[in-house]
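The structure that follows is given in the form of structure tokens.
Note that one protein chain is taken out, while the other chains of the complex remain in position.
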């Protein structure tokens, strides 16, 4: 059983076994049920929790940069992904998006995760297993630009050249399904946008989200003075 | 069977029956399968689609303002709502958020939708049925400020005074679960933020999302010149 | 003497003469000094003010779109335009930016306003006169892409192809002077940015400003729900 430990400063640890070594001491977890507090051999306390998928996402090993939560959220909301849906996720990278998708489409849906790099696929495989979602994600070592094998409700493209997949997406999507491309650069988003239209996809739309955290302090309220300025553009399109 | 019709200008219609009257003519749908094109008695063509939940959301009857998709997405992503989760959604309003939530937590999860206004509950009930999610949402005519009956993974609060629910949320949440308050005004967000901390909730965070659509035209690329400037603040907190 | 009239609803009128016709009646201004209140022949009251340059800007005749105040402000602040500076402003358009610039550089500085369209130059000429700044702006019917005649502290480019002026700007700028290009589209900003670097200009920087108005109401405080999503990008560069 995987558990999330949180120390008194808020630092989090994923414990994959019944024993975990931290800089605050060794923690024995055999009898630690979620919701309890455990003490390390150095006398430091930790909350013990059943991790949610967002915790796995936060603490998992990463292969390169991942799609941030705000952008994952926009994909989920604009496409209204639901339980039972079939998703093609390419490239899977470290699997951050894949575990979000699988956690929603399970138990009857499935995520087909395309990846061309075996090393990334290996990291993703481990992360998906950590999330307990291995039954709902099938990793395929395949270049999505060569074609898509599944009929999908949603196709997510986190690859440098999503425009190369526009026609494959059109062919693979179910009617009323969505394809979404995530692109750090505006030129990529533009090319994806135009290629999606060219391929006959509908409701093509490129969106950027800016996320601001609001600081609530006794002295007053204001947006944080440092923030992430940009992650990427999301280009949505739909089949009908 | 409910179907989504889209005319050649992109205007959408929800057809609840096998016949629908539009300003472009009467459309007979008895033999119209999703993915096909039908023609009205005036000769106008419509795409016929199986609506996704986002289509129901777009076209359903509304009681007051609804939480926009970008904000729904942030809730989904920050809490990593998944299939099987138990959600308390208060107040349900016209049910826009509820159908998103139910579409994810089904088939084993459930949404308990609190609402104090019978007229809003009635609209929500119809919209939830339209979405085919009536088995996964239980509408309760109850004031969430009086208490929460369920043990929940997620509690969403779209009410004017979410701070009144901070302690109930603490008591009702499962360990590692989340409460989220949606507030148009910064003063509301501040009060919710402080009340959540006061109630012993953790990881309290207030976020605002700004959504920009990027126009891709032959003359060039730029953010749209008119945009929604603000919807609301989301205040997240977690139980442990 | 030019005067600004403001009715009780906040609507503003520029009165160029001692008599002005409004939909609230005829107003006689012969004896109306700034700061007083006058009454029209229909009994409606107006504040009488000496207009500032921002009032002329707001009420002047416009030839196409103008650079918005937020963007004018960024130009002023990033270049620290001051009294006595020499400015080349191309194309002058309706003169909105030119009157801001001239109002700062006077009495010893000067704005050389390049414009290729005689009709725009005529509108600008009138607006500059309305602002009382005709001694500080020289309008030249000349294509700035053909060269710049003056040695300038600041060159402002509100033209579709500012990259064509990169070398002329380098040659015309005084040491430590600035050139700024205003571009609605990101592709224009990119080309200007690269051309400025190519021409040997330094500190090349492209900026976008997003302006949000905050609504302060008795019910609470929040950003306005509708806003201008985008105006343009400003690309700055410097000579040394």
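As written, the chains take the letters A, B and C, and residue 1 is the first residue of each chain.
Following the convention adopted for this analysis, a contact is a pair of C-beta atoms (placed from the backbone, for glycine too) under 8 Å apart; a residue touches a chain by one contact, two chains touch by 3 or more.
Note that the structure is a prediction, hence the values are computed from the model and not measured.
Taking the full assembly into account, the omitted chain touches A, C. Contact with the chain that does not appear here is found for just one residue of C:1, C:26, C:54 or C:141, C:54. In the complete assembly, the contact with the undisplayed chain comes from C:176, out of C:21, C:39, C:176 or C:225.
On the side of chain A, touch with the chain left out of the figure occurs at residues 184-188, 210, 212-213, 219-231.
In the full complex, the hidden chain is touched by chain C at residues 4, 6, 10, 34-35, 47, 49-55, 57, 69-70, 72-84, 100, 103-108, 153, 175-176, 186, 189-190, 193-194, 202-203, 205-214, 216, 221, 223, 233, 240.
Definition applied: only the chains that are shown with their structure count from here on.
Because chain B and chain C share one sequence, their contact can be compared position by position; here over half of the interface residue numbers appear on both sides.
A straight line joining the Cα centres of chain A and chain B is 21 Å long. Each chain gets a centre from the mean of its Cα atoms; for chain A and chain C, those two points are 46 Å apart. Rounded to whole angstrom, the centroid-to-centroid distance between chain B and chain C, based on C-alpha atoms, equals 44 Å.
In chain B, 186, 210, 212-213, 221, 223 are the positions where the chain touches two or more neighbouring chains simultaneously.
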